[in-house]
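Shown here: the complex without one of its protein chains, the others still in place.
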Amino acid sequence: MSELESFRMEVREFLEANAPRSLRGTSPSGPFDGYWGGKKHPPVDPDVLKWRDVCYERGFTAPTWPKEYGGAGLSRKHAAVLYEEMRALGLPRPVVGFGFAMIGPTLLEFGNEEQKHEHLPKIARGEIRWCQGYSEPNAGSDLANVQMKAERDGDEFIVNGQKTWTSHADKSDWIFCLVRTSQEDRKQRGITFLLVDMESEGVSVRNIDLISGSSPFCETFFENVRVPVRNVVGQIGDGWTVGKALLQHERSNIGSSIGRQPGSGQRELVEKARHHLYWDGKRLEDAVMREKIAALGMEEEAFQLTLDRVAQKAQAGGNPGAESSILKVVATELKQARYELGQEIAGAAGLGWTGPGFSESDLEFTREWLRSRANTIEGGSSEIQRNIIAKRVLGLPDAK
Amino acid sequence: MSELESFRMEVREFLEANAPRSLRGTSPSGPFDGYWGGKKHPPVDPDVLKWRDVCYERGFTAPTWPKEYGGAGLSRKHAAVLYEEMRALGLPRPVVGFGFAMIGPTLLEFGNEEQKHEHLPKIARGEIRWCQGYSEPNAGSDLANVQMKAERDGDEFIVNGQKTWTSHADKSDWIFCLVRTSQEDRKQRGITFLLVDMESEGVSVRNIDLISGSSPFCETFFENVRVPVRNVVGQIGDGWTVGKALLQHERSNIGSSIGRQPGSGQRELVEKARHHLYWDGKRLEDAVMREKIAALGMEEEAFQLTLDRVAQKAQAGGNPGAESSILKVVATELKQARYELGQEIAGAAGLGWTGPGFSESDLEFTREWLRSRANTIEGGSSEIQRNIIAKRVLGLPDAK
Amino acid sequence: MAERPHLNLIANAEQKMLAETARKLVEEKAPVERLRELRKPEHPKGFSRSLYSEMAELGWTALLIPEAYDGLGLGLFDLVGVLESLGRELAPEPLLTSALLGAYPILEGESEALRQRFLPGIASGDAIVTLAYEEEGLRDYYERPSASITAYNAGYVLNGTKIQVADALVADAFVVTCRSAATDSLAMVLVEANSDGVSIERQYRVDSRVVGIVRFENVDVAEDEVLSLEAVPLFNKTLNRAAVGLSAEMLGAAEKAFEDTIAYLKERVQFDVPIGSFQALQHRAATLYCELELLRSSVYAAAAAADQAEEAFPRLAALAKARANETFLHVAKEAIQMHGGIGMTDECDIGFYLKRAQAAAWSLGNTSYHRRRWAELNGY
Partner (left out) sequence: MAERPHLNLIANAEQKMLAETARKLVEEKAPVERLRELRKPEHPKGFSRSLYSEMAELGWTALLIPEAYDGLGLGLFDLVGVLESLGRELAPEPLLTSALLGAYPILEGESEALRQRFLPGIASGDAIVTLAYEEEGLRDYYERPSASITAYNAGYVLNGTKIQVADALVADAFVVTCRSAATDSLAMVLVEANSDGVSIERQYRVDSRVVGIVRFENVDVAEDEVLSLEAVPLFNKTLNRAAVGLSAEMLGAAEKAFEDTIAYLKERVQFDVPIGSFQALQHRAATLYCELELLRSSVYAAAAAADQAEEAFPRLAALAKARANETFLHVAKEAIQMHGGIGMTDECDIGFYLKRAQAAAWSLGNTSYHRRRWAELNGY
């Protein structure tokens, strides 16, 4: 038995002995997506906390992180085995969120020892919940257009300005921000990556409602907020380097999240068609709709196969390659097309905002249809993605 | 009876008395599109020449041109009546071609007396056939990128270079060209509009085959061709002004040519479907195809109604308006879509290049399908048209 | 396949003035942001009754009603200009409802008594009559409803449930599509809202319009409240007219969403330039502009054909609605994309246009429905 296989056995035993029964079968497609943690977290199922604790003890909440920072020091391959076994039992990740997925890896790469020791263990235990402060109202796709000012005053910065699209800011304890510490000729310069405790005086948060209803997004305002200079990650004025690296963590998550459940889009549409359309024995009567669903189902499968191919290439040790640049734009436009077609299938039944007279599942689908319009805007708009493909992959020249 | 109505009576009498029986019912949708004239014209039906002669005598070959240049000096409204009556009898225009439609109006606007007297009557009689020398191999959509050189030598220019896409150059007697007479900072400057007798030494012509087969297009080469300076139209170096005005004549013809036969596209497709697809009584069996034809037929009708609306606005004395800017791009893309759908209907029967095993009408349709790909390139590509709409109609800013 | 008739596609001076007046009034008193208030549960009507009265005073509700019933006896082209103006701000005042959905079947139906009873009130704006034709699971088989009437005494009894009935909560009466048990054909009858056995429940729709579930339980229908017992032609005529009216609203809405987007493209700066200078966006904007112009021609042509009583009218009505569905949705989606993140927020008005586009596309015949009708009318 290889070392990896014996690790797998070990994990199985651990999970069998320690994973609470009540959590098994709840993830990843179940109702529970994992423990987001933080000081403001509402009262939580004690089994979730128990699950977090037993994992933390073994370093399994952040398995690839070094032991000294609360991880288990596992290789990627070992961590993959761990996750496979958790998935096999339908277990949620013990700790999830921006801390674990984004600022954690960034601190490991760019943080100093003090910062790592201070923040990483708390993230691994889910004690502190983090949110992201990148976007500003006047920036949009132009992320480097950072206007929020941080002026030096001795050992502190005085921060003034506004961030937007800060997901879950209302539930978070700390925020990592790009701030402007000096004006330079290129706007990518003079940006600093700063960690801010949201309990500091002068920080306030307002929820953003979307066209689809309430949302996790917030606007976060900073008015004369004092932040210690030691909260800078990397060099002062070199925050763009840190910020860009962090964005890689974000992007790589988006495309693959769509392909997670193979064939699910088509299945959902056919299910919808079963409810709302006429059937002729085993066949959908409306030939036009049948072809539309098939066209969509095919595109979805082609995309999932592309995800597989990218993954196999990466596994084979090769560069993930140019193919991966298409994932975000294809995934999001496909998702929109799926919701549009679903709405076409639902017809008048898809026009509800709340009850009565509309089914729960139709209402939810309608909200998601509206929400899906943001997919091609957030996380690098489709326009930005196509610019990137044109320039980086196809090597087309910059507009003069 | 209004003056216009009495003119109509007069025209009717004239046509009844003079229009050869053999030509009635041959146009505009018939096989004959009119007399193109010129010295190289192949032997022609004597009735066509007779028709030309009786019309020329009354100035009816170019009815709006002044009498002194071979026209009838009619107002636009009167000319419209004349054409209506010709159309009612299915008569072709007595003289057609680039002379009548393009260089004639341009000379009327920009030519000097000598030029008007020399060229217009010959155009009106169809004695001289003209072609257009605008495009060059390296210009494409960038029409102002004129490289063909004309160097002054006393009373003459010595012309060297190449024009392309010169329709019917092989059958034409004269060519009107944009030539470069000086290098300036803006390339629109230093262009001169020049008339060249194609019998001059050093002019040669080569036919261009298209992907759809043979074509009227030619490449026209100029090697040390001597052209008298008096053949300049407008000012030396100011040919862009003349050339642009001439292009207006071209563009305004393209859009409307598509709408000339209302409903014809859909009719043709349904006819094709009758041949190639299965019918269920009066209804096309294939619901998907039925919807595709309907969608196309609807777009066609919407376009034709837009043509009508533009025409009615113009008639009402108003500005033709922003709507007219869309005609070219919509007409050509619609035409392409129609041919694509026709090919979809024809299926394997639409794959022939020549016989045997393919019907004449399918073969012709296939060639036209291929030819239609050029419609969105020639006469101002769809890209150029959209630039124009974005900038001139929508007022969007230039790219920096 | 019929030839195209000559249609007058340009508004005359009176029509222009009417539309201009409407546009100013709507811009001033009915800006789209009003919907954030009107959509709340505490506004059961979903529109402003006083503004509607003002519209009625300007004659809009009377436009299509013959002079014999105190109307102005004008045409659909006149109304289309007004509806286009309402559409620009997505104004929910029930002009389309009353002037077309309710009044038209009464006007063209078989009951003179109903004409006298309702048309003057509709013309004055005092009465609101709506059409109840949607049912759960019916989709676009409008001529085969489950609701039905059976003979009873000298009249009939109506049973059935209609959904998403426009302006159900304020309607004085409903024109109801139902199956006549005797003839096994589509019938249309009128029922007053306060009749015994009628109950109404508000529905909350994505486009903030107030619609309702209307239940009819053993409701008496008198002989002279029957509009038609062989109602397929009457229903189709009603659908056609109303579809053109709705298309006009959609045209106005699409055009406003487009204008707002173009304005945003000029004003929003990214990467140090206005985003409207990016050619990819310019070309997409140009494409939308083309579609809008084609839609405009289609709507005006359908209205003109109605007024000129042209045989082509049903075809052109199908054309107008199919293109309105496609164009408005396309414009609305692009409008949000071009607005970027801000376009996704409820604070920004542009999202209302997408919601309305979806709802309007599924009212009075979706695209597929009208394409099928078009194909049928063109003989294939």
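Read from first to last, the chains carry the letters A, B and C; within each, the first residue is number 1.
In the analysis below, a contact is a pair of C-beta atoms (placed from the backbone, for glycine too) under 8 Å apart; a residue touches a chain by one contact, two chains touch by 3 or more.
Please read these numbers as outputs of a predicted model, since none were measured by experiment.
Student: For the chain that does not appear here, which of the shown chains does it touch in the whole complex?
Tutor: In the entire complex, chains touched by the missing one are A, B, C.
Student: Just one of B:149, B:267, B:283 or B:373 touches the chain that is missing; which is it?
Tutor: Going through B:149, B:267, B:283 or B:373 one by one, B:373 is the residue touching the chain not shown.
Student: For the full complex, which residue in B:25, B:46, B:347 or B:395 touches the chain that was left out?
Tutor: Residue touching the absent chain, from the options given: B:347.
Student: Could you list which residues of chain C touch the chain missing from the display?
Tutor: Spelled out for chain C, the touching residues are 278-280, 282-283.
Student: Could I get the residues of chain B that touch the absent chain, sorted low to high?
Tutor: On the side of chain B, residues 135, 137-142, 145, 164-165, 208-211, 213, 276-278, 288, 343-344, 347-358, 366, 370, 373-374, 376-378, 381-383, 386, 399 touch the unshown chain.
Student: Extract the touching residues of chain A with respect to the undisplayed chain.
Tutor: Against the missing chain, chain A presents residues 262-263, 266-267, 270, 273, 282-284, 290-291, 293-295, 297-299, 301-306, 308-309, 312-313, 316, 323, 326, 329-330, 383, 385-387, 389-391, 393-400.
Convention: only the chains that are shown with their structure count from here on.
Student: Going by the touch criterion at the top, tell me which pair is linked by more C-beta contacts: A-C or B-C.
Tutor: Of A-C and B-C, more C-beta pairs in contact link B-C.
Student: Indicate the whole-number Å distance between the mean C-alpha point of chain A and the mean C-alpha point of chain B.
Tutor: 57
Student: Where the CA atoms of chain A average out and where those of chain C average out, how many Å apart are those spots?
Tutor: Each chain reduced to its C-alpha mean, chain A and chain C end up 42 Å apart.
Student: Pull out every residue in chain B that's touching 2 or more other chains.
Tutor: As it turns out, chain B has residues touching two or more other chains at 291, 399.
Student: Of all residues in chain C, which are in touch with two or more distinct other chains?
Tutor: In chain C, residues 278-279, 281, 368 touch at least two other chains, as defined above.
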